[in-house]
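Inspection log for the structure reproduced underneath, given as structure tokens.
All protein chains but one are shown at their positions in the complex.
Take a look at subunit A:
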Amino acid sequence: MSTQPLADFLAHSVELESEARERYLELAESMAAHHNDAVSEFFLRMAEESRLHLEEVGGIAKDHDLPELKAWEFQWPDEESPETTSYEAVHYRMSLREAMLLALDNERAAEKFYASFARSSSDENTRKLAAQFAAEEASHAAQLVKKLGALPADSGQHLEEDDDPHMPE
């Protein structure tokens, strides 16, 4: 991180929420195209959650001069920003429960990311804001856990389609 911890932190936070939203939207559209409507609707709701969080972060960030970083200049713990769903983790036949578990992983990864700033930033304002964001992500995760608890168990059979892949029996 540079000598402007708060501006750097906010730049990463805006990118994190923006990427999460974009990926959820992309997945919602592709799930809809493949007739997995339940998962599509869930990802749309998650995109909306991310939009609301992005608005909040963006509202704080607008008073700061954020660094203009290229996509590959952000420093993430893994290959992509923490709340972004990995491509290889989804499938057009995935169940709503599997989608919700993925989203839960995302929320927890974001919480961990923010919590690490809350612990280790040299700047007090950054630590406070990061702790606030971490708490919000923890709250999202708790809501998802509650919803998962209320969801009927998976039947074990994934979505079927008429035009199956040409695979061996």
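A few remarks follow.
Just so we're on the same page, a contact is a pair of C-beta atoms (placed from the backbone, for glycine too) under 8 Å apart; a residue touches a chain by one contact, two chains touch by 3 or more; residues count from 1.
Note that in this section contacts and distances are computed from a predicted model.
Its record in UniProt calls the unshown chain "2-oxoglutarate synthase", which is the match among "Molybdopterin-binding protein", "2-oxoglutarate synthase", "Carbohydrate ABC transporter membrane protein 1 (CUT1 family)" or "Thiol reductant ABC exporter subunit CydC". Screening A:80, A:107 or A:137 against the full complex identifies A:80 as the residue touching the chain left out. Within the full complex, the residue among A:26, A:105 or A:136 touching the omitted chain is A:26. Along subunit A, the points of touch with the absent chain fall at residues 22, 26-27, 29-31, 33-34, 36, 68, 70-72, 74, 76, 79-80, 86-92, 94, 165-168.
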